[in-house]
Structures are given as structure tokens and as C-alpha cells.
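Quick one: the structure is below, questions incoming.
Note that one protein chain is taken out, while the other chains of the complex remain in position.
Labels run A, B, C and D following the written order; every chain starts at residue 1.
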Amino acid sequence: MNKKTPYILIMPIVLLGVLFIYGLVNGIIQSFGYIPAFDLRDFTLDYYVKVIKSPTFLDSLKLTLQISLISSILSAVLGTILTAALVYTGHTEGKALQIIKLAILIPHTIVALFSISILSQNGLLARLFYKLGLIDAQTDFPLLLYTKNNIGIILGYLWKEVPFVAYFSLSLMASINKTLGEAAENLGASRLKSFFYITLPLSMPAIGKAFLIILTFSFGAYDLPFLLGATVPKALPVQAHIEYIHPDLRHRPYAMAMNGLILLITWIMAGIYYLVTNSKKIKGDNHERS
Amino acid sequence: MKDLSSNRLLKIFLYLALFAILAPMVIIIFWAFANQWPWPNLLPTSYSLRGVKEIFAPYGKVFPILTSSITLSLTVALLSAIIAIMTARAIVFYDFWGKGILDFISMAPNLVPSTVFAMGIHVVFIKMSLANTPLGVIIVHLIYTLPYTINIMRNLTESIGKDMEQQAYVLGASPWKSFLYISFPLLLPGIIASITMAYILSFSQYFVTLLIGGGKVMTFSMIMVPFIAKGDRTLGSAYALVFVISTLLVFTIINTIMKRFQKRKEKYNWN
Amino acid sequence: SKNNTTNPNEKLVEFDPNAGFDTLLEQAKGTTVTFYGWGGDENRNRFLNESLAPKLKEKYDITLEVVGMDIDNILAKLAGEKQAGLEEGSIDMIWINGENFYSAKENDLLFGPFTDKLPNFEKYIDTEDEEVLNDFGFPIEGYEAPYGKAQLVFLKDSAVTPETPRNTQEFLDFCKKYEGKVTYAALPDFTGSAFVRTLIYDIVGHEQFLTMEADKEVVREAIEPALEYLRELNKYLWNQGKTFPATNGEVDNMFQDGELVMAMSYGPYAAAVGIEKGIYNDTVKTFVFDNGTVGNTNYIAIAKNSPNKAGAMVVINEIISAETQAEQFEALKTLPVVAYDKLSDEEKARFDKVDIGQGVLPQDQLLSKRLPEMPANLVPIIEEIWLEEVVGK
Amino acid sequence: MELEIRNISVSLSNKEILKSINLTVENGEFISLLGASGCGKSTLLKTIAGIIKQREGSILLGGKVLDRLPPHKRRTVIVFQDFRLFPHMTLAENISFPLKMMGVNKSECRKRAIELLKKVKLEGYEDRFVDEISGGQKQRVALARALAADPVVLLLDEPFSSLDVNLRKDMRELVLDLQKEYKITTILVTHDQEEALAMSDRIAFMYNGEILQYDKPENIFNNPVNTIVADYFSEGTYISGEIRDRRFISDFFNISANKDNGRYKCLIRPAALKVSKANDSDFEVVAKVYQGDNYLLKINKKDSNLKLESILNEPLDIEEGDKVTIELDKDKLIFIPE
Partner (left out) sequence: MELEIRNISVSLSNKEILKSINLTVENGEFISLLGASGCGKSTLLKTIAGIIKQREGSILLGGKVLDRLPPHKRRTVIVFQDFRLFPHMTLAENISFPLKMMGVNKSECRKRAIELLKKVKLEGYEDRFVDEISGGQKQRVALARALAADPVVLLLDEPFSSLDVNLRKDMRELVLDLQKEYKITTILVTHDQEEALAMSDRIAFMYNGEILQYDKPENIFNNPVNTIVADYFSEGTYISGEIRDRRFISDFFNISANKDNGRYKCLIRPAALKVSKANDSDFEVVAKVYQGDNYLLKINKKDSNLKLESILNEPLDIEEGDKVTIELDKDKLIFIPE
């Protein structure tokens, strides 16, 4: 209608956005060794160079990518199945949804507590196996936590993120499924095909965004890898956190440089995501616009 | 035939998933009252009310803090939903300068490690006298929740489209009224979802709250996290239990209030 | 910080640390003092809020606000405030020690010297004590006042493990016997780190570190035998030393659950506290090596931009009084910082009377087995070396 | 294949919508389903396709009970009244969707889609998206998509309602050609009786969830079982009377009628009435409505409430207000037992 309307609508987000960018720049500047409060005034890339050159960096990067990719891909897939399960079995509201919200609600530190209580060699699963006579000692139980296979961390993320994906994309999928899903089935598409060709593609905007959110989150979060991960190699965010809590305040730029790298990689991942989704959309763009 | 079985598979998957979510919750209930739970027992061997006592101890101010924390998070959730509705409308319905940038900005807080942003914004907020104030905390929480709420609102706004509002215009409704009477009810499921999501994020936010709130603005996470971090399972679980129960209560209240706005609960409320 | 300016006089009378304690008392009246420190110990929280705070209110009309926050965040906050040029910050007192103190003082985040202005400092504290002069080998110079004493102790359940390792060799045997049931928290966990230093001390002695140059190669060379030992030890540790639990809390939990046979704590009376809470069996016992374990003191400092330094000084003065220390000893079972011989008989009696509980070592025995911390700047170097040369090796 | 609907009852939101419907459509037969708005036509089609579940009764296709077959295996394809095109697909993709489901390869799919688009006169639209086309265009795409699905039973829910006469004619022919060629059993829902009369082998007339009459077009038009059916096809004026000895006797006129004795209503449709100008008549033209090829005259009888209508094929010189004499075409009179 009015030419001014969109600008009024975006006013709050722009204000917050400016604040955000201001804060971000202020934070990232520290990674270049500029923290006048600690008498660090040289603008330098040294910290980045040192971080990248450190012998553990590549291992850490690989580990972090592995954790975040595996857990977010699995979360997206399982989350989509869960959404479908909710939609197709008519549980789009009520108790089931409350339970799902519960998982989103629980902080990661508590998820770590769960993981340890259940998955460790001392955990309930191991105890159950022991009681059932499947194992003779704690150490017979496969090591899922604190090891390089990262199963514990990934399961922890799955526990939280699968429900998140479901919650995030449920409304969209439910609304699409009704009329168009029906039409597809009528045209000879089985439930499964109607899901894959109609319901899923149309729900993709939500699922994709959920995927991106958890991908970048799991790439930058330290709670679970710190509490459940192996001592070495450490995930990047864990290392950044440890650098951050390093008592020597003049050490801070290392932490910030590490965070800067995480930021960079996250943005690259987001960039790839946008490229991939947009290239797919070129065809489908029009219907979203009008 | 095959179809029926695929439906059954989905059902099984659903129930498994729900079980997998609920089962660990039982653990925190046990731990909240357990003292010892040694190998290889499947149930705790000794119980105590240490956790309960701690929570109800007056010095801990658990309940005043809980109340103010809920208020703060509700404020954040409401504001976040409102801003998300506005932003989603702008992005979906209008073309304006900087739309692409805005689109990215609205996602960006998700793409920045919280330490970098929090440390940066901390200095900014101190200069603006926003540090250590509830307003400052609300603002950073908003920045963190908006990517989620904007995305939720955007998908829904897109899928509802402009048709219905156009119809309202030609029937004589001003843009504001058409929004209020037509789009708002249609967006309601998304609004509830946004409020829920934002509330969860705000309520469980720890690090930034700590830094920006500076200990002057206390939230429930801030009294809970130290115990969890220390590995005190009894106290950690007891706090976590309060955390979960209070949130479920809040959700129930939100839902009841929202239900007043909508007539056909069964159709439009997927919460 | 508005809270702190409720006293209308405060603005009129400029704060001057040298103005005499009575002036400070006057200035502190009716103000609020914020005390930032780790908040994960419910006993301490209770003591501060239920015992100390009411007393301060009554005696000095000071409101004590206790804020639970990890030291790294406290420092981050102070640093941010400094960067923003905030003259009046939000933090008054900080619970701090070691490397963090070193770094905070170095970066001009702390106010001081102030301990010499506290009547009780002179009255109760042994001002010549190594731990009053130096914190992790770094001179304190009046920038922090002692708050409590900590010492690394080991815990075992005597019903499970009758033997008590007295030195590193016996410890190795112990680990061999209970293979896979001993471990320690991965460095840089505070307790895990102290444990490794204790082992190092036992193998290569502790004196050389007090003057050692903070150079990685030098340190590496000095501790090489200890590294050798640690690598050997790995074979018998939990999960063959390939990984270590991330926190000492986790180690403690594993001990409680019976997955480990040994735990450790920086709180010397942890066994008593645990047994009282019911999380440890009554048979849990404390032990230390014959050569001793590292001990340190934790302190209270005042932020450079504290808005209420007068109040903070009054509170700290109260904390280091015999009375408060005794109360703290009773409630928290932390070693008091007051010098025993400076106490009156009455006061002595009060300390003697304290029932320190089950499964612990008496105070004098502990203090006799107390090793000084190495200089703060060596600690991160050792942690780095440990990560590179011990884990999984 | 032969479609048999046996005793189908359907309830929606606890309202009984279909009441014991019975209907048999022969293999390759083309029937129309007529009835007033809201009588349950769409519901019946959806039930046949398995999208709505019946509360009672069975549906048989070629003698096999369909009831437990999921929708996608029935090969009963609907053109929905509200189209339901897929918004994320181009028109070509929409049309080739059912082909893709059958496993037809991509290039073949597209070829066939383009072919079908051409048939529904939308050549060159293959890469458009659904929200870039008009209402009538959507309807044609929906039709093309259904045809692509190679249906055994084709269920058309007002598939031509948004099309103008010419296009409608073409689309009708398209459907009929394919229907004949592949012997597709077809049910057409339409509100256009002319369409129904012209296209169908038989017509089922629905009312309020029931089928009142199911018969050949000419029979249903000329011998409606009751006034509801009669009215639907074209309104007219009812004159009550009695037939005795092959003559219909009423207050207004007597005329020969080839029916059994009894009380009847005689329906005079406009087409049954011829008028000619005459100055001294009781009948007066009160309105003359232009209808393109012809005019509709509304005629009142003086001093009575008898109202008649007539079709005037030649413009002639009859105008509003003229007095006319009337003449009934006895072959076009319809007698309905009371």
C-alpha cells in the first residue's frame, strides 16, 4: 500500500540489527589483538595465524565439522520423519506436542547429565545390560562418551534437535498435507510419494532453516562436546572456551581469533546453504514472491 | 495394505520418539530426590530432600527470581513475536531497499558464536548504560530469539499469502483492521509457536544474561547452571525440575489465553 | 550501581582509603556491597546469605548482595567495564586467587593496596605468612585479603579399597590394582590441574618451581620424569588414560556411583561434607601423600571500579575477623585464614570446638603436609604440556 | 471398468451428507451427476476416490471391493472443484506428476505434459507457475493433470465451470474423445444441464444426499419423477389437473395426453409455448428478455395469477405490453403424477 509501510515494519529489526552489528564488530575486533583495556593495541593477524598453525587445529576442525554435520543431518532427517509422524497420525496438537516442547526446553547442560546417566559405562543402559546378563562388567559396555566416536555428543544433540526440527516445521507441513497431499494421492501417488514430491518440498523452507540453525549452532556450541567429548582432540568451540577462561586476560585474543574462525566457517556454511537453496529456487522462486 | 503398515511404522516412530524424550526426564525426577545411585542399581539406593530444601530455602530467593525471570522471558517472547510478525510481513509482502541484507541480518545472530557477540555488545551496552539493566538483557535476548521467531512467522505469512487480506481491504477494512481481524487469527498458531520458542530460548539463556545482566538481573538459569556445572546431580536435577515445571505452567497459561482469541481450537491450534 | 548511592552523604564525602577505618564505616553505612564469586556450593551460599549478610546489616547497616558467577565471567565483565571506561562498575568484592588474581592485577582491574587499612588484618592475620604475601608465587601487595584455605585431598572408600597410597609409587601400584577405576579431571580443570602438580612435586620436588622461568622448554625439561610417570600411569587409569572426565564434578560423581575408587577435592573437609549430605558412604576416608599435596589460599579482592570500596573494605574486615572465620569454619569446613597464635583463648576454644566431621584429616596434619602452589604463570604451561604429552600417550 | 456404488452413507461433522446411495456405472459409460448446490455431489466423488471414508456401504470397481484400497491404488482420479494444483511445480510438472508416479521417464513425462497442455489450449505455458495463470487456465491444467493420470474411473467435479462456451465445447470434446478411446468410466458433476444432457449416457439426479432419478437424458428431461427433478431442468408453470381417457383436464385447458388416468401436474416449459400477436387476448407480454439467439417472453393472464414464459426465436414484432394468443405444443408438455 503505502511506500513507507515496509520501512515502519522493519524499524525494530533494523535497530536491533545495528546494535547487533555494532556489538559483533566490537567483539571481532578483539580477535585482531585490539583490546586497549589490556594494553593490547596492535592490529594484527598473528593470533589467527597462530591458531591455524597450531598442530591441533586441523584435528579440531575436522572433529567439529564431523559432529555438527552428522548431528544436524541426522536431526533434520529424523526431525522430518517425526514431523511427518505427527502430521500423518493426527498428533498435531495436544500431549505429543507438549512432550516435544519439553525437549527443546531442556538446556544442553542437562542433556549432558542425561547422556552420562544413560549412556556412560556406569549409566542406566549399562546397568540394564548387566542385570540382563549381557555384560559382565562396566567396561564391557561400549564406550559412547568421552571417545573419538562422539556418539554420546551426537545422541545428545539428536535428543534436543530432532524435536526442534519437528516443532519448527510442523505447522507448515500440517497445512500443506491436507488438501494437496490428498490431491497427490488421488493422482496415484502413494502416501510415501505424495510426501516426498508434494508435502516435503513445500515444507522445505522450514526444514531447511531448522537444519541451518542447528548446523551452525552445533558448530559453535561447547557444552556437549566439553562435557561429553574426548580430552583430545577438542572441538573448536571447546578450545575457544578454554582459551576464553584462560586466566591470563592478554590471552583473550586467541579465544577471540578462534571464535572468529568459527564465525567465518559458520558463515561459509550458511553461504553454501543459501547458494544451494537459491539455485534450487530459481525455478520455484516466483510462486513464493507474489 | 502397505499404506496401513507405513502408518503403523510412523506411529511406532512417534511413540519411540516420545518415549526417548520422556525417559530421561524420569531420571531428573529421580535424581532430584536421590542421594546415591551406585552401580549396578536401576533405582537410587538412598533418597533425601536436600534438593527440595535448597530450593525452598528463603536465602536462595528461588521463587522471587523465578517470578522475575518468567516475567522477563515473557516480555522477550511477546516482543520477539511482535517484531517477527512485522519483519515477516515486510519481507514477504513488500519490496524495499535492503531487503536482502535484512533477510541475512535476521538470521545472523544464529551464525555468531555467543562469546564474540556478547563480549562486544557488553562494551556497547555499558556505554549506553544498558548493561546490568533488565532492558539490556531483554534486548540481547531479543537479538538471540529473533532468528527463530522471524523464520516461523515468515513461513506462515508466506503460506497464508496476501489473498485473504486483499479480500478484507476490498470489503472496507483498513490495513490495520485486516491484519487484526484476518491475518492475526490466521497467524495465531505461528504466533503461539514463536512465543513458545522465544520464551524457551530466553529462559534458558545463560552466558549473555550473565554478562549483560551482570548479576544485577537474575534469571533462573543463573542460579541453576552453577550446580549443574559443578556436577551436583541432586541439586542440578531439583533446579531443572523447577525449570521444567514452571515452563510447562507458563505454556499452559499462554495456551489458555491464546485460546480466547481463537474459536476453533481443534483446527487452528496445533500447540 | 544506583543501589550504592542511596546514602546521600556518599557523594559529598569522597572515598579516601587512608581516611581511617571509622570514616570508612561511616561511609559504608546504609550502602550495598556486591560480592561476586563462584555460586556452585550451596553451603557457602547459605552461609553468606543467612549468616554473614544479616550480621553485616545489623552491625554496619550494609546490605550484602551475593552474586554467583564464574571467575572468568567476572573478569570478562570487569574487562568490558574497563574497556568502556566505566568509572563506577557493578562489582565490589571478588572471590579470586591464583592465576586470575595475577592477571587481574596485571591488567589493573583491582583496587589496592587496601589490606593494611583493615584493623582485623593486623589483628588476626599472620602478615609474614607466605600465603599472605604471595598468591601462586605472585606478590599480593595488599590487593587481596585471605578468605579461606584450600588443600588438595584424596578420597577413597575404605570399605572398597583398604590400602592408602602414600606416594606416587604406591599410587601407581594402587592404580594397577584397581585398573580402570582411577582417573582425574582433564586439565585445565582446577582440581585436575592441582592433582598433576602434586604428582610432579612428589616426583621432582617443588622448590625449583618457585623461581623457574616461565618458559615451556625449561618447564618441560624440569618435569620430564613426572611426564614419564604420568604416561606410565595412563595405562591403568580409567579408559586407559585416552580421555579424562572434563570436570572434577564428574570424577566425583563417578566415585559416588562406584565407577571409580578414588576422588579428590580442593576442599579438605569434602569427605565430611559429603557424608553429612549423604552422598558418600560413611566409610569414605581422606588421605594425602606423605610428601604433601598442594594447598592454596583463596582471597577477596576489590574491583578497581568498585562503586563502594568503603563498604567492601568494611565487609572484608569483618570476614577476616576471628568470629566470622570461626563461623565459616563451622558452616563450611574450610580452613580458616586467621593465625592461631594471634587468637585470644576464647577464640582459640571456639575453633577447637568445631566438629569437623567424619572421614577427614585434622587441621594440623593437613597443614603440615601442605605444599605451596607454583607461580601462576607456570600453571598454564604445565596444562599445555599435559595436553600435548600425556593424554592418550 | 464397471463401478458399483452400494448403499453408501457418509457423515461429515456428524451431519449425514449421503444417505444410502446406490449407483452403477457401466464400463466406459459416461454419466452425469446433477443436483442443487450442496446436495452432496462432491462428497460422493470424494468417497468414490477414497478421500472421504463412508460410514456404510461398499464401492466396487470391476466387481472388486475398493473399500480397503488406499486412494492412490484406486485409479479413480478426481478433477477437484478447487483445482488443487501444486504451487511449487510448473504447469508441465503438475501435469507430469501422475506420470512420474507411474515411473514414466523424465523426457517422456515432459513430452506428454506439453502434448496435454496443447490439448487444453495452453501451449507455451509449460514453464509457468500456478499463481501466474488465470482461473480458467487453472481449471484446464487440473483437467490435463487428471487425464495424464490414466484413470480407470474419471471423476469430474464441475471441470468446465470457469470456461466460456467455446473452450468448454472443446474441453468437452477432448474429454469425450479420450473417454471413448480408453473406455474410461466417467462421472461428471455439472450444474449445466445442457452439458449433462448433451454428454451423458445417463444422468443421476441427486437431492439432499439421495439419488432421486437415474436415467437416460431424454427420459429424465421428459419424464421427471417429480417436480424437483422437473424444476431443475427448466422451470415453467405447473397446472394441476386430471387425466381421464388420455386427456388432461384442467382449469385452463384440456389437451390430449398419453398417460394413465390420475391426478397430474402439467409442466409448461417456455419451449412448449408458442405465441402470436393478437389484440383481443387475455394474455399480455409483461417482459421481453434478450437471450442472444432468442428472447424470453414473460406472459401474464389477465385477472388470474397465471404466469407463463415463452421462447421467441424470431425477434418479430412482439414487444412488452402486447397482447398475444398462446398455443401449447403437446409433445413438449410434461405430466408429473401428483
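Heads up, the rule we're going with is that contacts are C-beta pairs under 8 Å (C-beta built on N, C-alpha and C of every residue); 3 or more make two chains touch, one makes a residue touch a chain.
Keep in mind it's a predicted model, so treat the numbers as computed, not measured.
Q: Write down which of B:108, B:146 or B:182 is the residue touching the left-out chain.
A: Reading the full complex, the residue touching the unseen chain is B:182.
Q: Of the residues D:30, D:232 or D:283, which one touches the chain left out of the display?
A: Final answer for the missing-chain contact: D:232.
Q: Can you list, in ascending order, the chain D residues touching the missing chain?
A: On the chain D side, contact with the omitted chain comes from 12-13, 34-38, 41-43, 81-82, 132-137, 140, 157-158, 161-169, 191-194, 197-198, 217-218, 221, 231-235, 269, 271, 289-294, 296, 311, 313-315, 329, 331.
Q: Which chain B residues touch the hidden chain?
A: Residue positions of chain B that touch the missing chain: 163-164, 166-175, 177-178, 181-182, 185-186, 262-264, 267-268.
The criterion applied here is as follows: only the chains that are shown with their structure count from here on.
Q: Please work out the Cα centroid separation of chain A and chain B, and write it as a whole number of Å.
A: 16
Q: Provide the C-alpha centroid distance between chain A and chain C, rounded to the nearest whole angstrom.
A: 37
Q: Which residues of chain A are in contact with two or more other chains?
A: 122, 138, 190-191, 244
Q: Quick one: which residues in chain C touch 2 or more of the other chains?
A: As it turns out, chain C has residues touching two or more other chains at 70, 76, 80, 83, 247, 250, 253, 257-259.
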